[in-house]
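What follows is a single structure, written as structure tokens, with notes after it.
In this view, the complex is presented without one of its protein chains, the others remaining in place.
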Amino acid sequence: MNKTVKAQSNINFKKLISKPEFSSLLILIIMFVITAILQTNFFEIKSIIRNINAFAPLILLSMGQAVVIISGGLDLSAGAALSLFTCVLTTIMKKNDPTTGIYALLITIVVALLVGVINGIGIGYLRIPPVIVTFATSYIWLGISLFLRPTPGGEAVDWFKAFYDVGAVKGMPEFIKAIGGVIPPALVLVLIGCAFWFVISKTRTGRHIYAVGGNSDSAYASGINTAKIQMIACIINSIFILLAALFFVGQNQSGDARMGDPMTLKAIAAAVVGGVALAGGRGSVYFGLVGALILSFVNKIIFFANIPNAYQTLVGGVIVIVAIAGSQAYTLYNKRAMLKESK
Amino acid sequence: MNNLMSIQNGALQNVYEKYKKFIIAFLLIIFLFILGEITVSNFFSLAQILLTIKLAAFIALFGLCQMVVIAAGDGGLDLSVGYTATMTAVLTASIMDGMNENLWKAILVALGIGLVVGVINGVLSAYVKLPPLIVTLAMSNILQGAINVYTAGKNITGKPSPVLTLIAAKSTGIFPNILFILAIVTVVVMIILYKTKWGLMLFGVGSNETTAYLSGVNVKLVRCIAFIISGVLSSLIGLLLIGNMGIAFKDMGSNYVMPSIAAVVVGGVSMAGGDGNYLGVILGSIFLQTLTNLLVALGWGDAGKWTGFGTVLFILLIVYVSNRRSR
Partner (left out) sequence: MIILEATGIKKRFGGVIALSNGNLKCQKGKITGLLGANGSGKSTISKIITGVYSADAGEIKYEGRIVKYKNPNEARKDGIAMVFQNLSLVADLTVWQNIVLGAEEKNGLFLNDESAKELSKEIIDQLLPSLDINKKVYELNPGEMQIVEIAKAISNRPKLLILDEPTAALEQEQVKSLFNYMRKLAAEGVAMIFTSHRMWEVMEICDDVTIFRNGMDVATMDFSKECKDPEKIISYISGDTKKAKVEKSRKVLTDETVLSIKDLNYGKYLKNISFELRKGEILGIGGLAGQGQNELMLALAGNYHGVRCIAEVKGKRVKLNKPANAIRNNILLVPGDRQQEGLFLKHSVYTNMIFPKMALKHQPLFIPRKKYREECEQIIKTLSIKTHSIDTIVNTLSGGNQQKVVVGKWLSFDTNVLLLADPAKGVDIGAKRDLYDYIVRQVREKNMSVILYASDNEELIEYCDRILIMYEGQIVATLEGDDINEDTIVAASMRVRDFGGEHVG
């Protein structure tokens, strides 16, 4: 009896290790430790908040991207959509009229939904390869952004700064400022994103997102409306991107048509590093967060290793390739190991 | 008797199918010119047309790179063409330094860069089986980063060899010289694709990789070579770019990436692979350049250009690529 129990726990342990999530957690811990060592004031509150602020946008984008990838798609227009949302917000808002902030918010929500719907129709209903269709839509978002903001600029109402730093808003009650000093709005936005996904993941739609990405023919044979599910995944991604846009506008009070460009690839890489399979159907959205953290820490490490600024883009690109190649190789290795075992 | 009739009708339909996309592309161009003539005067003049075709030539050349990679199938695309060209332009600018003597060195460097980029793209896409889009996008970032490193803090010095300027920027009479290059390239490409075994192998691999494999073709090698060709070609185009502009700068090539892909789609070349009518790509390039000119003439600038490109591409994807058949 004891032997079988031990054998079973051995197998369980092996299964645990072979999951991509396990290795990404391990890598995260390693990166965390290295960064903590290199950055002397790592554990000071101010620097923690600064880090959270720096990491939050990528975290949000990669979580949204994870949802789309799990559903069997891919969104190359994520960065451009982010830029678009910042441009829409800062074009509608007028600095001196607080109510324009509310209009801007409502209209941008509608824009975000439209972005998700258009991508969703292309991927889900028209079944154009996601890579190509989101490539096309990324230019549509870029063009509209340039219409609104040919050069970076625009305005934001004062209370919008609350999305970045609660203390910067005039007339904010003291106790909220105090809370904001400890729990930065960026963290709140990430938590909102997590809560949002948490709710969805417990519904039928959440389960179906995995089913459609895993095997859309099987999902269809089971009566699931695969096109609708893929569109919903695109819309969810849009919401995550919107949260990131709120943060950026809160921070900079300006919109920029090209600010999101470098983030698309990073978001995809972060999701993959976090264990989301590009083929779809597998992975955890929360681990998109883990992947984003890993990439962010790696960036910090490069910064602290005193690699000149100029090299950072270069190294960034190399890291992406290594990360994705590594994940792919890891998945292939696991698949082969499993095939061998099952024989 | 009925069989024969239906076979004949089938043949007629084949002809129609083949040229339908050409006709559409051509009609679209005419449509744009008419639109342009109505809204902006002097749009439809010989000088304008030649200028349009000259600018379109660069798109078409990049489009060739895309077409080769796309023809090999499996969702191949090369997003690194822009920065490969830029990299070559930036590195060779000081080598050439405005003289013809060092042109051969510049060409060697260009070939080297193209080979390295192409091999990396090809191996990662065809052998390691990473999605080509992500590989080439990351490669594009790496090249951009490398260019940043190289030009950190200093201006890019150097000028193209006069030969290059002659080919790329100048005209013979009213004909821009680049068009001769385009014509030569077109002839060479069409011959290789349609008259040699390489072209046939490429089309087979893109059309049905299982059938190609079972017929003894090394599918992975063919796909890898497609990326190498794209890399080398885009690198050489970099020489033409600097010849045209007179100097090299960091964003020289990046604006060509999207149009190069769009030109392939507009030209009716199948995104699934197996197809490669370069004339279609040229027509597509002319269409896109005409569209750009029209939008600029209307004062809609960059914003209009990208929105227009994106929308046109999206619509054509719906028409040509979408898979609406119910299961």
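For clarity, chains are labelled A and B in written order, and residue numbers in each chain start from 1.
Following the convention adopted for this analysis, a contact is a pair of C-beta atoms (placed from the backbone, for glycine too) under 8 Å apart; a residue touches a chain by one contact, two chains touch by 3 or more.
Just so it is clear, the model here is predicted, and its values are computed rather than measured.
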item	value
Of B:100, B:172, B:196 or B:255, the residue in touch with the unshown chain	B:196
Contact residue for the chain not shown (choose from A:95, A:258 or A:282)	A:282
Selected from A:153, A:167, A:181 or A:214 as touching the chain missing from the view	A:214
Missing-chain contacts mapped onto chain A	199, 202-204, 206-207, 210-211, 214-215, 217-219, 221-224, 281-282, 338, 342-343
Footprint left on chain B by the chain that the document does not show	3, 7-8, 10-11, 13-14, 195-198, 200-201, 203-204, 207-208, 210-218, 270, 274-275
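Simple rule for what comes next: only the chains that are shown with their structure count from here on.
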item	value
Whole-Å gap between the CA centroids of chain A and chain B	32
Chain A residues within the chain B interface of the complex	76, 122, 125-129, 131-133, 135-147, 150, 217, 220, 262, 265, 268-269, 278, 308-318, 320-321, 324-325, 328-329
Complex contacts: residues of chain B adjacent to chain A	75, 77, 124, 128-131, 133-135, 137-146, 148-149, 152, 258, 261-262, 271, 301-311, 313-314, 317-318, 321-324, 327
